[in-house]
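All protein chains of the complex are present and in place, except for one that has been dropped.
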Amino acid sequence: MADIKAVEVSQKKNIRLNNTAVLFIILVVMFSVFSYVGRPFFFSKLNLIPMLNNLSFIGIVAAVLTMVMVSGEIDFSIGGNIGLTACLTALLLSRGLPGWLVVIIALAGGLAMGAFNGMLVTVVGVNSILATIGTMFIWRGIGYTLTNGESILAMNPVIDYIGRGFVFKVIPFPIVLLVVVFVITYVIMNLSKWGRSIYAIGANPLASYLSGINVKKIKFINFLLCGMTAALGGLILTSLSAVGMPQHGQGLELVIISAIILGGTMLGGGRGQILGTLAGVLILSVLYNFLTIMNIYYFYIQMVQGSVLILVVSAYEIRLAMAKRRI
Amino acid sequence: KKEAKPAEEAAKLEEELAEKEATAKELQAKLEEAEAEIAAEEAAGAYDYYYMLKEYAGKGEPYPDAPAADHTLAFTDIMGGIPFCINVWNSVQDQWKLAGGDPDKLYYADNQYDATIGLKNADIMLAKNPDALINFQFDSKVNSIISTKFGAAGIPIITVDVPCPGAPFMGCNNFKVSYMAGERAIEEVEKMGGIDKLDAIVLIQFPAGGEVLMLRSEGFYQAFVDKYGADVIDPITVRADGGAGEAEQANKAMTDILSKIPDAEYVAMTSINEETMSGCLAAIQTAGRWDPDKWFIITMGCDDVGKQQIRDGLIDGAVAFFPERYGEYLVPASIALMKGDVVPPFMYVENEIITKDNIDEWYPE
Amino acid sequence: MEKAVKKYSAFMNFLRTPILTLIGIYAVMLLLFSLSSENFLTIQNFKGIFNNFAVFGILSAGVTVVMIGGGFDLSIGSTAGLAGIVSAVLLMKNITVPTPWVFIIAIVIGCTVGFINGLIITKVGINPIITTLGMLAVIRGVCYFWADLNPRVYNVFVQNLGRIYIGNVFPITTAYIIVAFVILTLILKFTRFGRDLFTIGGNESLARLAGIHVDRIKIISYIISGFFCSIAGLLLISQLGSGRPEYGTGAELEVITIVVLGGVVVLGGRGNFLGVFIALVIIQTISNGMVLIDTPVFLRMVVKGALLVLVIAIDALRNRRRLQLY
Partner (left out) sequence: MVKNDDLILKMENITKTFPGVVALDNVSIDLYKGEVLGILGENGAGKSTLIKILAGNYIKDSGGIYVDGQKFEIKGPAEAMASGIRVIYQELNTLNNLTVTENMFVGEQIVKGPFKIVDWKAMTKRAEELLDTLNVKLDPNTIIGDLTVSEKQIVEIAKAISKEAKILVMDEPTAALSEEETQSLFRIIKTLKSKGVSIVYISHRLKEIFAITDRVTVLRDGKKVGTLKTKETDTNELVTMMVGRDIKDMYPKREVPIGDTVMKVKNLTAEGFDNVSFNLRKGEILGIFGLLGSGRTSLVKVLFGANKIKNGEITVNSKKVNVKSPAIARDEKIGLVPLDRKVEGLALIMGVKENITLANIKDLGKSFLIAKAHERKKVDKWVNEVGIKTPSVEQEVNSLSGGNQQKVVLAKWLESGSQIIILNEPTRGIDVGAKIEIYKLMQDLCEKGSSIIMVSSELPEIISIADRIIVMSKGRFTGEYLRKEASEEELLHVACL
């Protein structure tokens, strides 16, 4: 049969680089240039390890939020979640609860916040942008109310370890967490049945539903996971700063979403790569780190980051348009 | 004027008050202790090098022997771009030059009023391994972790305005300066005819900014309480959240506060900084309630905005923090620390109350 | 089959919007606050409430237009900030730019930003949320070029712009908002541009088929948003008496909250200014009322979020004709 042959021809066009690969190439180029220009500070263990440490919680939340965004939804409440979790953690510790219990309660709190978002979106049917802008105010407001706006020291062996501990005495624990979360989300999104359903839902929720996929359930669980990882992010940030404060995580939603979009995830769902998100997080962090090393004022750093976002996404659009024309 | 609150509430208020008083007293005690310590060390001549450099700094002359040459200094700014911080940063840069420092070896990062960014910046500064760090960050508790890290790396820190464990403090004693402001306002109140005529005391605060910032207005209140008693002051005190030191939110908050005290004519007021006050002033004017003779306003800082407000007759005075002179303390102290010398644990700016009468002395136009 | 002609009035169609929910909420709020504080239901207080939403009101005018056309604008706060600081700098004592020129320059700034937004969104085809998110950062950075100038606004005309009360009662800023809302309502209802905007927001491909110049109209909608950012920027420096690079920070979230609360559909094609106006009053009344009845400061944030969630949830439930399946 002629058709079979047609199948076998396959994949010649896939030699074309995908967006994620391009991002990593950009990252490598940036890295090399920065290492040279920012010598001797930029390319040093003393700089890069803390940089990774400091982006760990952003990366972790971004990875799971990527899952939410590929399924066509969004969660703006992550920053509020981080703030509330930080406050909760510090408060519970100050009441003398054991560290492990506090961690469990904090993660459960994250789950609860995720469940609330998920309910609003899947059961009530509210647009997730609006629902989570609303809950963002709620979470952060509760954080402020609980602590009366004050920061609370959060020192406890368990909590300390989450953000500042080392595995085998050398590898910072947050980096281990970051790697673990990225491996897990990569496996989920790229290798598992679950991830397949997520992509399908993002590509066409109606067709997925009409193919027997339980769209609501999957979206709901995505929100749950997102809530929980945001709480984990809150724990890491609490540990990194040794303080629980309601301001924690303020504005992080836009940083994280920018990184995800930079990584090639499309608003509206269906397209997106966990590794792209990793690249996006790294690019924004490396840019910040380098420009700060070069004594650039914060607002100009922000300008550069904003321009990079627009430029890279323009490039995606242009590539997509060119690919369409090529057919 | 407001009627007495129900007993329950009053009790709660009293409790809070006692707590606040305790905090204030504690602080005062610490302060006295520190002052004693400083005096002792001073007598022993331990701070001589710092004082010597500071003398040159104060005169604006190059420091002898260009002590900063070949050294590096890092400065993390609490919030780049606001007048107060611009003044501080400029003065640090000027002093660094006077000390013979290379501008390229003066590192800068902007903490953006954000603990997360502050931590990131601290780490980047750590990677640049400066000889000393001037840390200007908004949360004293977050500072403990920064202090630990720099301590481990053997890099001395000087902290600005917000305490940092184990690091010498430079800046203002928030409670003290706001107490000064309160005393000054009391003078005005007395001139006008005494406390009975005063309708309200308005404190524009930033609760989200933490305790240290709250002291910047609670001292004002305390001065009134000490003079007239809590039973007189409490019923007329209004606290409001004016936001993070930006005019916009303060303007809105003040509008609402004016509704809360619709009949108040004679009002004493302070706020966390002058940008905030400028928003409040605009609100008072817009509401048609502005009368320079009936509002007794003392602000904190006396930065460029504050000076203008004094000249414009909008405020009765400002407690000057002299941000443009912060560098005169910070750079000599940094250099002393770099050289392995010691500096006083508290370096307070000598605060002055600047009014329309004396502004031209301090800041000739 | 003979079918009776069903009569539909414009009014009935109007009731499909969340307007009733909003009015209900507002009534409850008025009741609660006036029972708990004698200072609430006073002219003095309402003067304040209305004057307080000047900037958000003006910004929401533009955002409503953009959102009806299916767009989004996150750059409003930064754009207002830019127009504000540049105007304030131009109004400084030692700079002699005539006031009308300052206004023109401010408006040109806003419209230019809007034009750039529109151009990127339509011609490059980037999602408006992403485009304006990027622009938010870029423009805020530009504002800081003038960070150390600290311009104060002494120009009496400019000061009065956002501060005076008509007949000593009615804030002139509210008059601007009403004028803007009425004019925009008329434009949306009675001009081709307005109708086309609804069409584009409702179904962009249909609009293209109908021969509507979709790109042009979208760009104009962003320019309108930019225009209102300019006005908001001028109001900011007028009301605050100074220019600062950070003015307008965070306005985007507040304004979007208001616009959505007012019943403008995020995906476009539906919305009206009456709803937005009521939402404005509601948001401002909440924060005012809560100050008057001594609510803990931070609870206000929770209440605002809860209100947003509540209203959009009610709207979602009301408009869900068939059970949502996925």
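In order of appearance the chains are A, B and C, and numbering begins at 1 in each one.
Operating definition for what follows: contacts are C-beta pairs under 8 Å (C-beta built on N, C-alpha and C of every residue); 3 or more make two chains touch, one makes a residue touch a chain.
None of these values were measured; they are calculated from a predicted model.
A.B. asks: For the chain that is not shown, enumerate the shown chains it touches in the whole assembly.
C.D. replies: Those shown chains that the absent chain touches are A, C.
A.B. asks: Specify the residue from the set C:226, C:269 or C:305 that touches the hidden chain.
C.D. replies: For the chain that is not drawn, the touching residue is C:269.
A.B. asks: Can you say which of A:104, A:210 or A:311 touches the chain missing from this structure?
C.D. replies: A:210
A.B. asks: Of the listed residues C:21, C:45, C:199 or C:230, which contacts the missing chain in the full complex?
C.D. replies: C:199
A.B. asks: Across the whole complex, list the residues on chain A that are touched by the chain not included here.
C.D. replies: Those residues of chain A that touch the unshown chain are 1, 3-4, 6-7, 9-11, 13-14, 187, 191-194, 196-197, 199-200, 203-204, 206-214, 270-271, 327.
A.B. asks: I need the residue numbers on chain C that touch the omitted chain, in ascending order.
C.D. replies: Chain C touches the chain not shown through residues 2-10, 13, 16, 189-192, 194-196, 198-199, 202-203, 205-213, 269-270, 322-323, 325.
The working rule: only the chains that are shown with their structure count from here on.
A.B. asks: What kind of graph do the touching chains make: line, ring, star, complete, other?
C.D. replies: Topology of the interface graph: complete, with all chain pairs in contact.
A.B. asks: Report the pair of chains linked by the most C-beta pairs in contact.
C.D. replies: Comparing chain pairs, contacts are most numerous for A-C.
A.B. asks: Per the centroid of Cα atoms for each chain, what is the distance between chain B and chain C, given in Å?
C.D. replies: 36
A.B. asks: So the centre of each chain is just the mean of its C-alpha atoms; given that, what is the distance between chain A and chain C in Å?
C.D. replies: Here the centre of chain C sits 30 Å away from the centre of chain A.
A.B. asks: Which residues of chain C are in contact with two or more other chains?
C.D. replies: Within chain C, residues 144, 147, 245, 297-298 contact more than one other chain.
A.B. asks: Identify all positions of chain B at which a residue touches two or more other chains, and write them in rising order.
C.D. replies: 80-81, 207-208, in rising order.
A.B. asks: In the complex formed with chain B, which residues of chain A make contact?
C.D. replies: Residue list for chain A touching chain B: 41, 44, 46-47, 50-51, 53-54, 144, 148-153, 237, 240-243, 245-252, 288-289, 292-293, 295, 297-299.
A.B. asks: Which chain A residues qualify as touching chain C in the complex?
C.D. replies: 120, 124-127, 129-131, 133-142, 144-145, 148-149, 201, 205-206, 208-209, 215-216, 246, 254, 257-258, 261, 266-268, 297, 299-300, 302-303, 305-307, 309-310, 313-314, 317-318, 321
A.B. asks: Sort out for me which residues of chain B touch chain C in the complex.
C.D. replies: Contact set of chain B toward chain C: 80-83, 86, 207-208, 240-241, 246-248, 251-253, 255-260, 262, 275, 278-279, 281-282, 285-288, 304-305, 308, 312.
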